[in-house]
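As you look at this complex, bear in mind that one protein chain is not there, while each of the others sits in place.
Read from first to last, the chains carry the letters A, B, C and D; within each, the first residue is number 1.
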Amino acid sequence: MDKIISVKNLKTYFYANNRCNKALNGVSMDIKRGKTLCIVGESGCGKSVTASSIMQLLPKFSRIEEGEIIYHDENGRDIKIHELERNSKEMRQLRGKDIAMIFQDPMTALNPVYTIGWQIVEMIRTHEKISKKEAKERALKLLKDMGIPLAEKRIDQYPHEFSGGMRQRAMIAMAMSCNPKVLIADEPTTALDVTIQAQIFELMDKLKREYNTAIMLITHDMGVVCELADDVAVMYMGNIIESGSAKEVLENPSHPYTKALLKSIPVLGKGADQEINPIRGATPDPFDRPTGCQFAPRCDYYCKECDEQMPEEQLINESTHMVRCIKYKEVVLNG
Amino acid sequence: MDFLSPKKRLYKKFDKIKEREENKTFKESKNRSIKKLFSNKLTTVGLVIFTVILLACICAPLLTKYDPLAVDMKNILKPPSSDHILGTDKIGRDIFSRILYGGRLSILIGFGSALGCSFIGVILGCYSGYKGGILDAILVRISEIFMSFPQLILVLMLVSIIGQSASNIVIIFIICGWGSVFRMARSQILSIREEEYVQSLKVFGLNDFIICYKHMLPNIIGPIAVNITLSTAMFILEEAALSFLGLGVPLEIATWGNILNASQDLFTLQNNWWMWLPVGIVISLFVMSINFVGDGLRDSTDPTSVE
Amino acid sequence: SSTGNEGQSEQGGTTKAAENTLYTNGGPEEFFEAPWLNPGTFVYNKVLYDRLIFADENLDPIPGEGQLAKSYEMSEDGLNLKFTLRENVFWHDGEPITPQDIKWSIEYSLKTTVINNVFANTFKAIEGATEYLDGKADDISGITIDGNNIDIKFEKLAPDALLTFTQFAPLPEKHLKDVDPVQFQQSEFFRNPIGSGPFKVEEVKMGNYTTLAGFDKYWDGAPTYKMHLNPSAGDSDPNLVTNAKGGLLDYSYTKNIADVKSLDGVEGINVDKVDVRYTRLFFANKFKKKDGSEAPLADKKVRQAIMYALDMDEILDGIFDGAAEKANSLTPDGVDKVDGLNNYDYDPEKAKKLLEEANWDPNTELDVVYYYDDQQTVDLMSIIQNYLSQVGIKMKFRLVEGDLATLLWSLPEDPVNGPSAVDFDLCYGATAALSMHEYYDRYQTGAALNSHTPGTEELDKLIEATNKTIDAQEQREAFFNLQKYENEELFVLPLYYQPIYVITSDKIQGMPEKLGNPQFNYKWDIHKWTLAE
Amino acid sequence: MFKYTLKKILGMIPMLFIITFIIYFLLDLTPGDSVSHLMDPEALARLSTEQLNALREAYGLNDGFVVRYFKWLGQLLQGNFGYSSTSGVPVIQIIKETLPATLELSGAALLISTVLGSILGVIGAIKRGSIGDNVLTVAGMIGVSIPQFFFGMVAILIFALNLGWLPVGGRTAPGVVNFMDRIEYLILPALVLGLSLTAGVMRYARTSMLNTMNKEYIKTARSKGIPEWKVNLVHGFRVSLTPVIVLVGFRLPTLIAGSVVIESIFQWPGVGNVFNTAIRSANYNLVMVVALMFVAMVLIASTLVDILTAILDPRVKLEG
Partner (left out) sequence: MDKEVLLTLNGVKNYFPVKDGALSKAKNYVKAVNDVNLKIYKGETLGLVGESGCGKTTLGKTILQLYKATDGEIIYNFEDGERDLTKLKKDEMDLARKKIQIVFQDPHSSLNPSFTIYQSLSDPLKKFGVKSKEERRKIIGDLLEAVNMRREYMDRYPHEFSGGQRQRIGIARALSINPELVICDEAVSALDVSIQAQVLNLLKDLKEKHNLTYIFITHDLSVVEYISDRIAVMYLGKIVELADAKSLYKNTLHPYTKALLSAIPVADINHKKERIVLEGDVPSPMNPPSGCFFHPRCKHCMDICKSEAPQMKSYTVEGKEHFVSCHLASKQIEEGGLYEEAGTI
């Protein structure tokens, strides 16, 4: 079995301000052992909510309505995450130990009043019964592994004494401290400079190789996908509209949205001569979602049937390449 | 009252919201702030109490036929009756009418002081925050000096200097209170000073005053309004406290503080409840209602607040 | 005196009163007030110091044996006074009290700023006092010491001489002789004074409490109990009621009727009314105004109209619950007052008529000032304003603060024709008198404090007559004449007499039958009291 | 840390200097002088001009304002705080006698309001939206809306007079020596003052805690799998503590003002009472020194808060 987490028809709704926001409306995907799954999509499409749902870290005014999230543990057991209470013991044991997470902004994701070392030790000692000293030694080793210079000194410093890149390394060190099977990274480099981003990606690549950790990488940068992904899932307005291996999806984009997205970004090296085409219109209001295919109002292939319902998942050519568009054949043909 | 677990109760609420959403039956109000303001029950209650008391004070002549100053030695310390709804005081004045007319002055003192403080504080704070530099540094220092006095101490000293009268009290409250508004306005302006629309006005080379007072000020009106309401409440309480120490508005003038002050002695406290209880309740209620409204205003103007 | 209140038992507080201790108030807050200005306002001044001679509850000197004086003698003409000091009297530090202490006290007191007016007048009448005050002499030649005797020779008649020595407390020269008389009150001595009375200071917690213990060398036997003094000003103790209800008050007095009412029905507390020489009044300014215009109150008809316009009975009933009495003269009712004075009973019609006769301009607004910052005064002002408006007199009233001596009592440069050096038309105030002379002497032409009454020969003569004799009956006759004149002319507008209420608990045993004015010294034998458990 | 503290303290000095001037100037403007308040106006009016002058001279009132100010300041700098002009008692002694009382009362009130306020605030924030939270919110509102003295009077009426549980006022009595005996005197005033301040602290603590709980690092903490109570206390409360402490520091002026009122109701022999009487009797020296002391207390408190914040929050720079 190469899947480690499978998500089926996940629906997560938000209930803030007396309104219901159907942030996730039937998301299905699989994370494979030792592979990187990239989730791309524009802001607000539900990438982070997917991650939070898996970790059961949703805010109070939200609920998983339907669907299942299953963690396939090493012993072949299936843990039904969606049935666990948010802060139950089982869920807490999964968190950090089996599934770890790093966040977008390392500035705010570390508690400012505790030292880096303290925060890593806390993580280790939550899941393993070892002495403080041992835990600290392990933390030190982790920091060294993550390429933090002068780790002996750094371990007793506070987050604000670290630079952005360092903090993200420290975050990763913390996430990796209990050897998780899955690492969920929610836009881990958006707040960082490109040169630092390159460092972080290098590190993540190394981890994947050395520890066989599955990575779910959330991003909105197609470039990142091209460079790092084994598998890709493209999200739009709370649905995964296309997924598959990176090669499949990027070489043969089969959903009008994926295709348009790829055409709308300038590619380095092509210079001023390349043509970029914006996607028409704007992302719909999350409270006023289209009834059928979410992309229909902006789609070049729009037809009446698109308004009826969100298209079913379809596999292209019996492969792993999934698409949710009734006209995907036409799209592929035009591509 | 249902006895569901908190989680179940929450989920029941969710179901209701979802149903409404699916049937598209929710009411969408145009101004989210106002909607939010009224969705807060406490604020609504506060607003109602506030309006009732305020209107009653303003319309005092319509509600009572008694002159608050009319001494009636034949009707002294009468308990509430149909003649005098809330009874009479030690020299036969109608308490209901005194509460209403006294409220006018108390509210005026509170509101006037709050408004005065805000006016000075905002004018200085906006410009100081926007301009920065030496002027700012000096003003901040001055405000620090004013604020490092415990307010009541400064008020007591000032009262003994310029004497007791309603307008003096207002002046004193303004002298003592502008500092905090100044600080608030300044920090608010500082927080939007680097906003790009301000920068763009600078790029156009617009006059500092126009940028500061016309373009920036409206964006901090929310917190200022909150501040005005909350300090109105504070000043009403402070006036009462001053009256208690015998340093408030001259005793012959009816204000809530003075009415309460007149019944300080334990005999009255134990035997003539109508002399202190109604007015005590009215002060507390009114102050509370302002606080409710202020709080609601704060929540509704604060974009970071959720729910 | 327990009426109403269903006799609910109110015994606030868990504090148990200490055993065999008399609780009272009027304890020092920052310092012990020197005993020469208000000789009996504070309980501690009455019990810490002995006087030379005793007064009875009417403040008349008791002939024969005195307190510190074994005996005393006044010559016929009133110009020679002789004391013989007891031999067994001691200061609280154990030193004997000597005639020199008495002489020194008299001399020194004249130089301080905190001396009662009656004392000062008496002492100034002593032979050689003027030279002494002018610095021409080191002591007052009229006071001579002979063994245990002190002889005082008066230069001119001192009508209140004996009264003075019933109230004047000698102080130990040893402890005070180096103190600058101007700083007398501020001296270290009054942080923990050494007196001569039956009680001596035991423990002082300024602003908190003070305890007094019996002085075992007291000539008449030491008291058997201790005294606990809570702080606060003499006759207006805001905590009186709470303390009394809490069982922490055995002896006190108050003028505050609200307090009295609150104490009504409190178990174990007795309240007794005592008539005293305390008159509330309006000082009426009759001098021309500074701008030369005539004073609104210059015409006596206007003053009379005001008296007629006020229904004092109803007012006093209302705010004092009948506890104060309507006044028709500065002098309170009693043996010292002439019969048949006009009572100025409430008669608004007459008031209006008088105003008409006086051509009263209804637009004139009287400027009324007061200096008590309590609620009752304000209420009274409001009531008076109300009554006056009914006869067509407008008035505004205001609290005066600051330098009252200047604001209220500045003398006009010309004490007969003015113009006035002060601003008010009417000033609500009080006169508390130790001696009858205190009531009237201040209205003499150019007398200190006479900021408001232009001098007239007739008035001067009438006042003069009261000071010409020490014979009680002659004095009384002179006062009668003066009172008649006063009643007609109304150079002040007397409003009411305020009694004092003496509050005692059932614990006290051996109180005198007849209570005197608690603010002065009279023979009350406090050292012989006992406390019940 | 030492350098930081020193710098903060040095920074206070010019401030205090300006403030002394302001206070002195203000007092000079009050109608009347200490002599006119020292004596009964009638007695004063009887004094001869020479006597009056001698009196004024004795109190140093005949000098010009600036001269008097600098004389006073000079004395102050030499550690001589002057004498109360009504009693002649060294001011320092009055303060020595009354300050412990005030500190005791304020300290107790501060303790009550801080502890109770933070606990309730944090509970409110954690149980946000629950019935308990709503009840606390409303109670807090009522708490800040009732006039302090009204609250005090009613408390006396109920607990001291009607129920007779506690003494009506005062701080001590003969025979009462140790703190435990005195505590019954302290309970009522401290509770009234403390409770009236609690509401403010509670609301602030709640907001602060809510703010913290919205922070990203709380999500991080949860993602680590640590138990919820630990998330709340170790990560949430610990961080929200800093602003609460800052608030408590800033509340000191309110506390002092409150103690003036409360001390007067409960006959508490503290500095507030002293100030209240001193200001009425134009007791220059005393008012000056007490006001200055209050200001210094506020300044010191804010410095302490700064230092405490620096300890609690490593982000605050210590040097520089």
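Following the convention adopted for this analysis, contacts are C-beta pairs under 8 Å (C-beta built on N, C-alpha and C of every residue); 3 or more make two chains touch, one makes a residue touch a chain.
The structure presented is a predicted model; accordingly, all values stated were derived computationally and were not measured.
Trainee: Among A:5, A:27 or A:260, which one touches the chain that has been omitted from the display?
Mentor: A:260
Trainee: Give the residue, chosen from A:117, A:165 or A:244, that touches the chain omitted from the document.
Mentor: Missing-chain contact among the listed residues: A:165.
Trainee: Suppose we count only contacts with the excluded chain; which residues of chain A make the list?
Mentor: 42-43, 149, 163-166, 193-199, 201-202, 220-228, 246-247, 250-251, 260-262, 264-272, 274, 276-279, 282-283
Trainee: List every residue of chain B that touches the chain not included in the displayed model.
Mentor: These residues touch the chain not displayed: 136-137, 140-141, 195-197, 199-206, 210, 214-215, 218-219, 221.
Keep this in mind: only the chains that are shown with their structure count from here on.
Trainee: For chain C and chain D, what's the span in angstrom between their mean Cα positions?
Mentor: Roughly 40 Å separates the two chain centres.
Trainee: What's the distance between the Cα centroids of chain A and chain C, rounded to whole Å?
Mentor: The separation of the two C-alpha centroids amounts to 92 Å.
Trainee: Could you state the distance in Å from the CA-based centre of chain B to that of chain D?
Mentor: The mean C-alpha positions of chain B and chain D differ by 23 Å.
Trainee: Enumerate the residues of chain C that touch no fewer than two other chains.
Mentor: Each of 242, 245, 401 in chain C touches at least two other chains.
Trainee: Would you please write down the residue numbers of chain D that are in contact with two or more other chains?
Mentor: In chain D, 30-31, 156, 161 touch at least two other chains.
Trainee: What part of chain A is in contact with chain D in the complex they form?
Mentor: Spelled out, the residues of chain A in touch with chain D are 55, 57, 60, 87, 91-97, 100-101, 103, 105, 108-113, 122-123, 126-127, 158, 160, 171, 174.
Trainee: In their shared complex, at which residues does chain B touch chain A?
Mentor: 10-11, 13-14, 17-18, 20-22, 26, 39, 306-307
Trainee: Can you tell me which positions in chain B touch chain C when the two form their complex?
Mentor: By the definition above, chain B touches chain C via 69-71, 73-74, 76, 90-92, 160, 163-164, 246, 250-252, 261-262, 264-268, 270.
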